[in-house]
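Step one of this worksheet: look at the structure below.
With one protein chain removed, the remaining protein chains of the complex are shown where they sit.
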Amino acid sequence: RFSGNFPDDHSSSRAMEIFRDTLAERTDGDLSAQLFPNMQLGGASENVDQVSSGSIAGTWVGIAFLSRTVPELEALSLPFAFADREDAFALIDGDFGELLDEKLAEKGFVALGYMELGFRHVTNNERPIETIEDLNGLRIRLQPNQTHLDTFRAIGASPISMDISEVYGALQQGVLDGQENPYSIISTRRLDEVQGHLSDTGHFYDFIVVVANRNTFNRLSEEKQQVVREAMAEAVAWQRQTAAEEDEAARATLIERGMQFTPISDETRAALREASQGVVEQLRDRIGNEVVDQVLEELTS
Amino acid sequence: MTSAWHQLEAHASSPVKRHFLHGLVLLDRTSYYAILVAMGMMTLLVSAQVFTRYVLSSSIDSADELSRLFFVWAIFLAIPHGIKVGIHVGIDALVSHLSEGLQQRLAQLMALFGAAMMAWLFWISLGAVVSKWQELMPTLPITAAVFYIAVLVCAGHSCLHLMAQAMRLEPLPSAPTHRGGLPS
Partner (left out) sequence: MTPAIVFTFLSFALLRMPLAFALGLASLVGLYVGGMDFSILPQRMMHSVNSFPLMAIPLFMLAGELMVAGGVLQRLVDFANSLIGRIHGGLAHVAIVAGMVLAAVSGAAVASASALGSSLVPSMRQQYGTGYSSAVVASAANLGAIIPPSNAMIVYALMAGSSVSVGGLFMAGVVPGIILAVGFMGLASFIAMRRRYPLGTESRIGLKHVLVQTWRALPILLMPIVVVGGIVGGAFTPTEGAAIAVVYALLIGFFVTRKLRISDLPKAMFNAAVTAAMVGALIAFASTMTFAFTLDLIPMQLSQWVQNFTQDPLVFLLLVMVLLIGVGMFIESNAAYIMLVPLLAPIALAYGIDPLLFGFLFVMNLVVGMMTPPVGVLLFVMCGISKISLNELMKSAWPFIVFQYVVLFACIAFPGIVTWLPRALGY
């Protein structure tokens, strides 16, 4: 049994369906995965609890919800760190990914694969984001994550953490000026109805991790474990490609539906990265120099 | 001995029962003050969040999470008091046809089942607290298990009250009598 908080039609949920079908096919129905997307079994942090206690075999979930258990995952939230998604995948499929797998294993999880949640971009109702000053004082909703909040404070915005279920109403009523999410989420949550300006800040890149309970997974024979990993690898490959296509399509849709799109210039991006350096230092304090250095090193090589 | 001890003489005949009730009184009193703190902090945090947003144009990072924490605590701490004053909802369509004595017996039996369920829940929650102990909350350096401790406390406290009901012991009011008077 796998639980997820993404809607049925999200690329990650469809990738899990591919995983399920492949798995059933390759094991002649010996192994079957039941999927419960769309928060059917509770929200993201609850899903993580369920996998941790073994009541559910696995979950596909935004990586932020595991960073409470494995702080090293926060190194992936370095602001303005990734130039493109290839960079991000190279990092997660490389040595750093292996380190994360070990850390997750220590906490009783097996990481089966990393999918794309996507680059996060700022939308708002006040003005187009042309320079770093345009972010000044904007009340922007963020996920309840210290690094995210600190980053936005560092670049001059007023970060507000709020449950996603309240965001639509809060934006509509003007409680918030803006929010930040991947294009696909902005589009499926219909936030374009309550937001005028769209940008491509790409301040964070988010992964979806598929984790299983380690004990549940280890009870499978070596052979079956291998089949599970292979089936997941196929699903992940499909998802990464589909997510990239949908990301582009979602951006086009948002513009088509009337949002004003303002790309971030290179200077502005450099200014933003510069302004958020302090956050990198704080992250070093929190999760250790080694991990942060490793990420920065692997990104530049 | 506290003043509650003397009032208890009217409520329980044997010393053992009186000790049990006395312990329950002290627990109720502690929980009563904890509820006041939780409710107060919750209200304060939510209104402060509005205030800081407008007046200071900023936001308290942990306000959302902390207010939810106090909310969860307020609810789970208050459930045992709800049991005590008997404001829980049930279906009495069938039972109301029985004789008064039989209804009483049945209520005691149900309280006993309830107590057993709460004891079970207490045991399970203990496991949840232990396994969650290492994990921290996203914006605060506190263990994430504090949420589950609320469930644990609720289960234990409720179990004691349901046991009291099964033994037909009437606990004293939660609020100190010299201050706010009797609650509800």
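Observations
For clarity, chains are labelled A and B in written order, and residue numbers in each chain start from 1.
Everything below uses one rule, namely that contacts are C-beta pairs under 8 Å (C-beta built on N, C-alpha and C of every residue); 3 or more make two chains touch, one makes a residue touch a chain.
All of these numbers come straight from a predicted model, not from anything done at the bench.
Where chain B meets the chain that is not shown, the touching residues are 32, 35-36, 38-40, 42-43, 46-47, 49-50, 54, 64, 67-68, 71-72, 74-79, 81-83, 85, 87-96, 103, 106-107, 109-110, 113-114, 117, 120-121, 124-125, 127-128, 131, 147-148, 150-152, 174-175, 179-181, 183-184. Think of the hidden chain as still there; on chain A it touches residues 1, 7-9, 34, 36, 38-43, 45-46, 49-50, 53-55, 162-163, 165-166, 168-170, 172-175, 187-190, 193.
Here is the rule we use: only the chains that are shown with their structure count from here on.
With centres defined as mean CA coordinates, chain B is found 38 Å away from chain A. Within the complex, the chain B residues that touch chain A are 53, 57-59, 61, 63-65, 128, 131-132, 134-139, 144.
Put simply, chain A touches chain B in their complex at residues 49, 52-53, 67-69, 137, 139, 144-146, 149, 158-163.
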